[in-house]
Structure formats: structure tokens, C-alpha cells
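Reviewing the structure listed below.
The complex appears here without one of its protein chains, the remainder shown in place.
Should a chain be cited, it is by its letter among A and B, assigned in written order, with residues numbered from 1 in that chain.
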Amino acid sequence: MARKKKTDWSKDVFKVLKKADVQQIAYVPDAGHTSLIKMAIADNVIKPVSLTSEQEGVAVLSGAWLGGEAGALLMQSSGVGNVINMLGMANECRFPLLMLVTMRGEWGEFNPWQVPMGQATEGVLEASGVIVHRVDEPSEIAETVEAAAKLAFEGGRMVAVLIGQRVVGFKDWTK
Amino acid sequence: MAARRKITLDRRKVVANILKDRGDLLLVTGLGAPTWDAASVEDNPNNFYLWGGMGGAVLTGLGLALAQPQRRVLVLTGDGEMLMGVGGLATVAVQKPSNLAIGILDNQRYGETGMQETHTEHGVDLAAMASGAGFQTTSTVYNAAELKTAIPMLYNTPGPVFVDVKVTAEDQPMILPPRDGPTLKHRFRENLLGSI
Partner (left out) sequence: MATKSNTKYTLQRRKVVHRILEGRGDAAVVTGIGNAVHDVASANDDPKNMYLAGIMGGAAMVAFGVALAQPKRRILVITGDGELLAGIGSLATIGVEQPKNLSIIVIDNQAYGATGNQHTHTGRGVDLVGIAAASGFKKTALITTNAELQAELPRIHNKPGPYLAVVKVMSKSSARIDAPKDGTYVSRRFRAAVTGESA
């Protein structure tokens, strides 16, 4: 089965982030975020921040908001495991926090080591007070991110958009 | 900050060279390409491959080294993986495990996820960080001659030893070892301890 194209939705999502006036994009890479990361780096307003660990991203975006800017954190589902304690700050201070999480460990996963965290992702986010929007239909990703950005930045909440592995595509391990 | 020098080493050849005369070395590999590199040499029961747990390879090696003080333990991992758990270097240095060596296959990229640049591409010097953490023996390797000097360090110099091997950022064919966690664990323990 062929991997669905990534660029289609990435472009629209990027437009949505620009419209939401996102100025900092922090990330630990995932294959599913490849084009978004490239667009963030190419943009001359957005400050791309490459992190060593996802937990840094929650902190940097809290600081961004304190300094008057909005941001987004890009990561794969395993990174959610790294951010849990740091989410406590965003929760306590009611910082807006927009996270775009590409899922692993589910649809067609080949690597069993991705499965535990992938399966726990939604639950631990919700247990940590994050509002979760899940999307498995490529044509709905951009509008979901748009809604999530509104809820985050205007509603003052932590919101994660989980982008299903079905959409991101899974690795072709046979090559 | 690291001086910029030309990077020429091929990661597969580096790993083949390191593991050529491994004896009874215990090997822990970080997720992604370092695991495929090790598997490309041979699938050895003294290998424990991480297929996840990004940031955890060095500390897995530390626990093993503390449990098996008579055996040499080598961790081979990537720069991205190392950076995600870089505080572990301080933890290792404080423990001073004399039988632990760490080798970084530093392509200055997150190879697995699309070759995005890591911090080592921008001057972050992992060997200097290790030395700041308290490692007495550290080195950065750029060519075959330097690798030749570094390999005996990985095996014989009292640890903890840290060697950052700069390798070219090329995609290599994936050579996949077993990935079932319980299988890897049982195989490793049975081979080492005689029982699971």
C-alpha cells in the first residue's frame, strides 16, 4: 500500500499556523512532519527552534507566550511521553499550547517499540489536562488545526492534534 | 565549539571496524541507524538493540556496566539520540564505570526522520560536553587514522570513555535485527547469565 502524500495537508496546515500568527515553531523531527519543518525553516517570520527533547518545547512556548508570541510544538507520539511533567506549567498558568502530534504505534505499525507509547498517547494527554482532537482524514487536518489553534490561543487551553498514522503513512520497511 | 573539518567516514565501515575483534563485548545500540549498522555486521546475542526509548541508550549501558563490572560494555548511538538524553553523561561520569565506553555515530542529522540537522551540525561539541560532565577520556574522530587510535580506547582504556565519530550523512540500506523486545531480552540474558 502506498503512503498517502504528506505535502498536501502540510501546506494547508502551515497556512493555518501563519493565519493564527504562530511565530515560533519548536520541534523534534518526525518523518510525518518533514514538510512542515521545512516550511517553518524557510519562512522568514517564523523562528524555528530545533530541540534536543520534546519537553524543552513546552517550556519554550510558555516563554514565547509570556513574551507576547504564539507558537506550536511538532513531535511524534513518543515525544508526548517526554513532555508530561512540563505540561504542568501550561496547565497551572493556563498558557495556550498547540501541539501537532504525528502518531506512531497504531495503523500498520511495524516497530513494536512504538506501540506502547502510541497506544497511551491520547490517554496520557487527557490525563494531563490536554484537549485532544484526533484526525484520520487528510482533508480534515487543516480545519482541525485551525480549530485547535483557536481553542489554544483564544480559549487559553492546551490542545493537541493527533494526526493518525493512517494519514501520515507508515514506513516502508521492506526497501 | 567544535572545529569544522571534513567528514569522510562511512558509518557502516566504522561500525564494522569497531566490532571486528569484539571478543565478548556487550553492545547496546541506540534506536534507528546505529541499530541497523550493528545488525549489518552480524546479529550477535551480546547485542541489545533499542528500537525506541530515544535518549535512553547510554543509561541502559550504564545499568548494564554496573551489573557486569567484569565485562566491557559499549554503547553505539546517534547524535540525536545522545542529545535527547545528554544529562545522562553527567550521571555516567559521577558513577565512573571503568568498563563503559560510548561511541557516537555523529552524522549531524536526525537520519531516521528525514535528515534534519541536529545541534552537532551547529557547533555543539559532544566530546567537550562529555568532558565537561567529567569524562577523563574523550575524543572526536574524523578520519581512518584517528579511528584506529580510538578503537583501542573503546575496548581498553579505563572508562567511562566517550568517542564522537563524525560520519557522512548518507542513507544506508536498512538491515533489521530482531525487534521483539522479550525475544531480545531473553536472548541477551540467557547468553550472559545462562538463564532468563
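Here is the rule we go by: a residue touches a chain if its C-beta (ideal position, glycine included) is under 8 Å from a C-beta of that chain, and two chains touch if they have at least 3 such contacts.
What you see is a predicted model, and the numbers here were worked out from it, not measured in a lab.
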Of A:41, A:59 or A:147, the one touching the omitted chain in the full complex: A:59
Per the touch definition above, residue among B:90, B:115, B:176 or B:192 touching the missing chain: B:90
Omitted-chain contact residue, chosen from A:10, A:50, A:144 or A:165: A:50
Absent-chain interface as seen on chain B, which is shown: 1, 83-87, 90-91, 93-94, 119, 122-129, 131-134
Absent chain, residues of chain A that touch it: 23-24, 47, 49-53, 55-69, 71, 85-86, 88-89, 92-95
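The rule is simple: only the chains that are shown with their structure count from here on.
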Rounded Å distance, chain A centre to chain B centre (Cα mean): 29
Complex contact set, residues of chain A against chain B: 28-31, 33-34, 37, 50, 52-53, 76, 78, 82, 111-114, 117, 173, 175
For the chain B and chain A complex, residues of the former touching the latter: 31, 50-55, 83-86, 110, 112-114, 116-119, 173-174, 176, 179-181
